[in-house]
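To start, I am sharing the structure in question, which I have written as structure tokens.
Note that one protein chain is taken out, while the other chains of the complex remain in position.
Up next, subunit A:
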């Protein structure tokens, strides 16, 4: 489904150019559930932004379902992420003055094609994360776990084929973490391709594959070595 080859990304900083991704290669099949681990600042979020077409690499190729993403213009990229990709950002990223319902509706309201039953879709997505009773609440009235679940509902409301989740359990307790991982399991069963970024080995273990980001490249990580991290 996805192939990244020789992806390079660097940022200008005070001390010249800082290289984050240095010739990264990565492949992912349809319906896979992978976890990406790595120390803070190694470029996990950067990788997610590139996968999610929010950011262009300085070089390399990105193929998404046989389409050359690295050749696409901004308009096509916008379309691609609206239709195919669901985002769960590192820190919820809900719009504060919009209600839960309006936040979840966002991806649908930017759909190019006319869509029926938007309200029903939003409700279904919220029901899936167990928040159907909070339609009118504003983000500041929610707990961290609830916000994260709203963010997940928003990520799945447009029924994406690829779900990108950046630390979805980062600041949550065990019980909430478990409930969120169950949602991911269910999405996985429905055939959604999932890339989950996490620090937590227990969370990473839920995925089928674990990848390790280090030195600007990705390495396959064996299950057994996880404990040593």
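The rule is short, and it goes like this: a residue touches a chain if its C-beta (ideal position, glycine included) is under 8 Å from a C-beta of that chain, and two chains touch if they have at least 3 such contacts; residues count from 1.
In this text, contacts and distances are computed from a predicted model.
Asks: According to its UniProt entry, is the unseen chain "Putative ABC transport system permease protein", "Cytochrome bd-type oxidase subunit I", "ABC transmembrane type-1 domain-containing protein" or "Succinate dehydrogenase iron-sulfur subunit"?
Replies: The UniProt record for the chain left out of view names it "Putative ABC transport system permease protein".
Asks: Consider the whole complex, including the chain that is not shown, and state which of A:19, A:82 or A:161 touches that chain.
Replies: A:82
Asks: For subunit A, which residues reach the chain that was dropped from this view?
Replies: Per the touch rule, subunit A residues meeting the hidden chain are 49, 52, 54-55, 74-75, 78-79, 81-82, 87, 89, 93-98, 106-107, 109-111, 154, 158.
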